[in-house]
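As you look at this complex, bear in mind that one protein chain is not there, while each of the others sits in place.
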């Protein structure tokens, strides 16, 4: 297959959520743009890693222009106004973006980079488990950390990852004051009681709160 | 309009969730059934209130055959094995059915019969507020009740009803040990962090739990 | 199961397109209406066949009040302004309603009462094939009929019914001038070329028209 139309279509078809037909629309879309725009997009993609770096603490991607001389960390990790006693472990950068946009979390992050599929031996291939262990060890030693929130989605893969992380983290935290916590389960905005599954109803009752 | 086809269609179109076209399909469906079946269905509908009664405590509908001599209450309200310290207020019978099916609630119920639309003066037209006040007064006096759970859906109408019920119930409970509680809010089964609204993320964080 | 709540729920669950949960909502809805309304609905259902009759020609259901002394036929079949040379065979009364509402058909109808499932011996159980043969024989003899349109949906069941009707009707029409026709296939309103299946594209090309 030496047809560049098909080759580029195949590359776009690897993008998350993109099928063959939409990938082809992307190619035709690009062919309708002018040369300058294509050169610019192509260069940005080729060089994106030159301009973006990854935070050694939380693992998120951020622009190098946010770096300061004294640190390799991202703005969030460097921010002394944030609550260093909390560390939330999330799956991906988009999850961090959603939490930041909601303005409801003031602690630190760790981006796992994926989830653990159901039965799997080579976990490190899927998630940044060594980096997580290292950061937890550091933060535990420095004496500040009090709680690690396992902030995974309530999907089967997310729940499997939660139980995997527990097996790994529990022994590391055995002689510390650091506790593992989970996101609250219950009714989410818009949920109707009648159509809720038993698990959600159970959690809505268990986690009820008085005022 | 004296056309019985159209008249029956119009009656079915009042059923919850049924539009004109489906109402008409119902009529044609009935016309394809035999006489005996139609007589039976017609009689059951005409007489449904003769065979079903409403529990004076929780207000739910139940078959008269469940009645015992000594009481007008339904099986659930009479059941001494259930936890009399809990009373959950729900919108409708289907909500009670869902909770019972989930097997996660052991207390008593009160079925409000509706919700309070946004700004509304004649609330009693929509919900059984007087019956609720009466049952709360009785249960408070008997000394058993400890918690009233406002078990409404997390829809705008449900949330408005919650705040209305609080205004009504708070003064009644002023000198009692009875507390008002709300269903836990947070992630429900299947929820992905990335697509959650800020309110749900906030509650998931607030209601997080350690183990 | 002697619980009338469950018995009535089970009856509603047989209605077209209605599942168990919605059936139960119907029952609770009825319990919330007043006695008079229930008696009225029950009576209408029980007596619907007393007020409605079925046209011996097209088989559709219509109110007896539309009958005239001289005929047992419905308004459409009696209407001398309609084109007696055309007979369209449709699956159900709702299809006739849609065609009448569209105002685009001036001929006569025959309502088959169902479709022929894929492989099936006892066809008469599903469709009014004998009544169809009889009406076709009559209309052929009277010399007026010129075309029978097989107006079934383009679903697998509809297409199977079309080929079944052909096998039955072709020999009956062998020595007549009556032709069998099919609804035009092609793009329907809103269809985008890019997302059309090959069969639809083929028909759109085959049935193209000049102006």
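So that you can tell them apart, the chains are marked A, B and C in the order they are listed, and the count of residues begins at 1 in each.
What we mean here is this: contacts are C-beta pairs under 8 Å (C-beta built on N, C-alpha and C of every residue); 3 or more make two chains touch, one makes a residue touch a chain.
Being a predicted model, the structure only gives us computed values, none of them experimental.
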Among C:80, C:118 or C:189, residue touching the chain not depicted: C:189
Touch with the omitted chain, as defined above, among C:44, C:90, C:145 or C:165: C:90
Touch list for chain C against the chain that is not drawn: 90-92, 94-95, 98-99, 101-105, 147, 149, 151-155, 158, 179-211
Those residues of chain A which, in the complete complex, touch the missing chain: 2-5, 7-8, 11, 15-17, 21-22, 24-32, 35, 38-49, 51-52, 54, 61-63, 65, 92-94, 97, 113
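Everything below uses one rule, namely that only the chains that are shown with their structure count from here on.
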Approximate Å spacing (C-alpha centroids) for the pair chain B, chain C: 40
Multi-partner residues of chain A (each touching 2 or more other chains): 194
